[in-house]
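A single protein chain has been removed from this complex, and every other one stays in its place.
In this document, chain identifiers A, B and C correspond to the written order of the chains, with residue numbering beginning at 1 in each.
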Amino acid sequence: MNWDAGLPLLIVATSLFSGLMIFFLSEKHVVARTTLNLGGAVFKLVLVGVMIWGVFHGHHYEARLPLLPGLDLLLRADAESMLFVVLSSGLWLVTTIYAIGYLEGSPHRSRFFGFFSLCVTATVGVALAGNLITFVLFYELLTLSTYPLIVHRETEVARRAGRTYLIYTITGGALLLVGTVWLYSMTGTLEFAHRGFVAGLLDTHRVSLIVVFVLLVAGLGVKAALVPLHGWLPQAMVAPAPVSALLHAVAVVKAGAFGIVRVVDDVYGVEATTKLGVSGPLAALAAVTIIYGSLRALFQDDLKRRLAFSTVSQVSYIVLGIAIIGPIATTGGLVHLVHQGVMKITLFFCAGNLAETLGIHKVSEMNGVGRRMPWTMAAFTIGALGMIGVPPLAGFVTKWYLGVGALDAGQEWVVYILAGSSLLNAGYFLPVLYAVWFKPAPDSWPDERSFGRFETSWALLAPPVVTALLTLAVGLLASAPFSPLQWARFITTLEYMP
Amino acid sequence: MSAVLLYALTGAGLFTLGLYALIIHAHLLRKILAINVMGSGVFLILVALGGRTAGAVPDVVPHAMVITGIVVAVSATALALALVLRVQAATGRAELPEEPLE
Amino acid sequence: MNEITSALLLLTPLLPVVLAFPPLRSRISHPCYIALLPAIVLLLVPSVVPIELPWLLLGSGLGVDGASRWLLAMSVVIWTAAATLLPKPGNHAADNRFTVFFLLTMAGNLGAIVATDMVGFFSFSALMGYGFYGLLVSGGDKTARRAGRIYISFMIAADLLLFEVLLIAASTTSEMAFESVRLAVSGSASPGLYVSLVLAGFALKAGVWPFHSWLPLAFRSARPAVALLVGGVPIAMGLLGMVRWLPLGEITLPGMGLIIRILGAAAIIYAIVAGVKRSQLKLLPAYTAMIATGFFSIALGAGLADPAVWNQYGNIPYFFIVSLGFGMVIVVAAICWLQTDHHAPAAIVKQEDDPSLWIERCAGAVVRWGGKLGCETLPRLRSAWLAKAGSLLQVCAWRKAVDAAEYSLQRWILAITLFLLLGLVTVFLAAM
Partner (left out) sequence: MQQIPWEVMLILLPLAGAMACFLWPRRTLLFGLISALGVGGCVAGLGWRLLEQGAQRYAVGGWGAPLGIDLYADGLSLLMLIITALVGLGVSIYSIGYFERRQAILFWPLWLLLWSALNALFLSADIFNLYVTLELLGLAAVALVALAGGANALTAAMRYLLVNMLASLCYLLGVALLYHNFGSVDIAILAQRVEASPAVWAAMGLMSAGLLLKSALFPLHFWLPPAHASAPAPVSALLSALVVKASFYILLRLWLEIFPQTGAAPGQLLGVLGAAAVLWGGIQALRQTRLKLLIAYSTVAQLGYLFLAFPLGSSFAWKGSLYLLLSHALAKAAMFMAAGNILRFCGHDRIADLDRVAQRLPVTMIAFSVAGVSIVGLPPSGGFIGKWMLLEAALRAGQWWWVIPLILGGLLAAAYIFKVIGYAFTQAGVLRQTNKVPMSMEWAALALALAALLLGLVALWPLSLMEIGLPFGGSEVDAIQRAEQS
């Protein structure tokens, strides 16, 4: 096996092995576990860096493992997968640091970090999957590896949340599987290709193709939390904060959205999607999700639930961008994959900090907390403003591309959706910010812990600050080379240019 | 009606009778007896069908089969009887409980 | 030389942002003045080459031309004046935060002036807007918070409208510099939508009548430093935005021009009437500003109705904005002086008991209404259904049915008998 085939495998394997090794460590081996965690994360990031370098120098990274006659497990580095790999491996490092700080002194850490690593393995696998079957494989692995994280608290509530999560995701996975097999029985191949691989069947298998599309999108939509398949997401909030961050920003939700990107762009191809007439309904569904999620977020007092519904809304921007069908809007959707990740992870880190440091779980308890934890809340502010789409933060760039793309594709209604969503985003974030910064603080916090020098422990503080700065950077430097936006543009070029 | 057919029909009759008894009777000993009757029916059919070519030397293979079958049936019956005793010792009755296992 | 001016251009908005970080600021004295230094130096440089920043945002540029030099000068003066009114640096948390917002607003303001493209202007004015909101609210009383809430509601609405404007502009041209957008829009099929959106957006931002309601509140309650800034920061930047973004001097929209002129006149009349009715010294600047923006609207309407008129104006609109800023500073300063030294009696103002705005009340009503309508319960119910699929099976009726079926299978008479009788019948058939 040469180096070009080995690298994708190695990238997947780094977290797999560190995860498996962590399982066998006892609770007491904090140093060994931390070393393994961080070592795995850093090593993966380095490997991803090598891979980016290689892709730029014309290397073709591809690893195949025969699964069934004519059907391979395929890991491949293409433009889209690089976008997602960089996102997941980068944010994994940050989240790992955060999780180490967050879970300090709590029980079952070996189990937690083991599954945590498996979860990232699955995400990276989803990103690098070169065909639909590989995608399905890692997609299901993701379901399985996140379940123990959701029920980690060992409470009855956690068990119920886990059950809801599984009912949704396993059903979704089953639909995805049926769609995949059906597609395979028609096409005889499942390998992702620019502009898709179903073009030859458009005339003969029209209805089947539509049904398969619906099956695939329904299966992926569960994880991407498209309305009405979003019910698991708010419930899954019982998990510890790093898990919520991971679920919402990097792994689960993104895997669903990324899958829809793959289906539209690389399985069906934009042309076939348009010809089949499925892009319109998909865009409408995404629009409904955007508005509905924001509306529901307005009603929530629990901070994490509010953020969860915000995720429901925000992830659909990705789907919307893809479904509008047009180079600019697609760019917007793809870049939001990264932008939403960075912003939402910041918000969840901050919510976790509040819970861990002061015992605050509700929006109504957040009055004046900006004075007690200025750094955390500054990060939170940047994330929230980014979500609203305030320039020059990340969310603005996304909305810009979506809006311009929609006008470019002649779909003006999208602009109103964007405006309405921004309004609603402001409606559920700005009161929080107001309360945080301008309302007087209460005499005592619900459950305050002291961490010495900083407002909270450094491992909890550094990650949100870093991701908040990233939120600023990806927006401000959107047009710089190597920015997510440029990368998304590059992908779109491949997809749309002849 | 040839003798062969007569034997075969008798065998089938025994088989049905045994089946009927197996279903109807609750006592385990009767059930075991019923199965043995069924077995005899099958053996009868086998032996009878061995003589299908009238007049010639009967086919020996079915006979070998029947002997094997009898050996099997005897050992199975022995095991069954032993089990009946154990069941009776454990439950106080030589019958199978009707309600499903909790 | 070019490199130096480029650096200065970059530093003009950047330095205040950097200094806004408390750790960076705490080491140096007088951060608010130092933050203004690049802008001051820039004013002294005779010719400044604009710079292109293709990596910034969606490709931006910064530069100073004749008109914006004046604006910059005005801003520097206003900010310096406001900085003198700031409380002495102390460890008090609220003041510390106040300084942060002060510097952020400053960065937004200076940046908006030197921006040469629409996205840059939009971003800086958003920064300025949120910063100014912080200034209004921070450490203020109930009225100030109310003013802040109205202001930020207007600002969000304005940002949404202007975002649409940007999208329209982007779909007509790929170049987002003011000049090219102006040309492209005036050449496009229906500039009416564009123009009205720009007008509405910046009117919201600048507090032009009828979107003025926060102005009197702000002047009534805000600190002197903030009151000083109102004229130079939100109002001036709003008017500047209109001038920069509208394709004035290129297109002819008589109908719209007329409407705007009527609105401007109405604003003046309203301001005079209201000002006389509530003769209160502190509110004077608010009504002055409204009258000034009314005049500006009339001029703008004339310019829209006839491009030739606008082209005759030349740089006059910029000077108008500059003088408006200066004028406001002087008025506010005078009032401050009067109040602090002579204790001019302030009229008793009716205090609002309910601090919430009508828009918040509406939103609250929608929320409650939505909750009652079932928007809240329906999805929960549905997910509960799904989640309870397992426990549904434990329900009595189910269990009985399943038990009964399993029990009859246990009896197994039917199934076996059927199977075997079928077989036997065929046996007989075969043997016959």
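Throughout what follows, a residue touches a chain if its C-beta (ideal position, glycine included) is under 8 Å from a C-beta of that chain, and two chains touch if they have at least 3 such contacts.
Everything numeric in this text was worked out from a predicted model, so none of it was measured.
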Residue, one of A:L141, A:I345 or A:V390, that touches the chain absent here: A:L141
Which listed residue, A:T35, A:S106 or A:S185, touches the chain dropped from view? A:S185
Hidden partner sits against subunit B at residues 15, 19, 22, 28, 31, 35, 38-39, 42, 45-46, 49, 52, 59, 61-62, 65, 68-69, 72, 75-76, 79-80, 83-84, 86-87, 90-91, 96-97, 100-101
Just checking the interface: what residues of subunit A touch the absent partner chain? 23, 65-69, 73, 108, 111, 133, 136-137, 140-141, 143-144, 147-148, 151-152, 154-156, 158-159, 162-163, 166-167, 170-171, 173-175, 177-178, 181-182, 184-185
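Assume only the chains that are shown with their structure count from here on.
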From the C-alpha centres, identify the chain that is farthest from subunit A. B
Which pairing of chains gives the most C-beta pairs in contact? A-C
Per CA centroids, the chain at the heart of the structure shown is A
Chain centre separation in whole Å, for subunit C relative to subunit B (CA means): 92
Go ahead and note the Å separation of the Cα centroids belonging to subunit A and subunit C. 29
Find the geometric centre of each of subunit A and subunit B from their Cα atoms only, then give the gap between the two centres in Å, rounded to an integer. 67
Quick check on the complex: what are the subunit A residues that touch subunit C? 160, 163-164, 167-168, 228, 231-232, 235, 295-296, 298-299, 370-371, 374, 385, 388-392, 396-397, 399-400, 403-404, 406-408, 415, 418-419, 422-423, 426-427, 430, 434, 437-438, 475-481, 483
Using the touch rule from the top, collect the residues of subunit C that touch subunit A in their complex. 22, 54-59, 93, 97, 119, 122-123, 126-127, 130, 134, 137-138, 145, 149, 152, 156-157, 159-160, 163-164, 166-168, 170-171, 363, 367, 370-371, 375-376, 379, 382-383, 386-387, 389-390
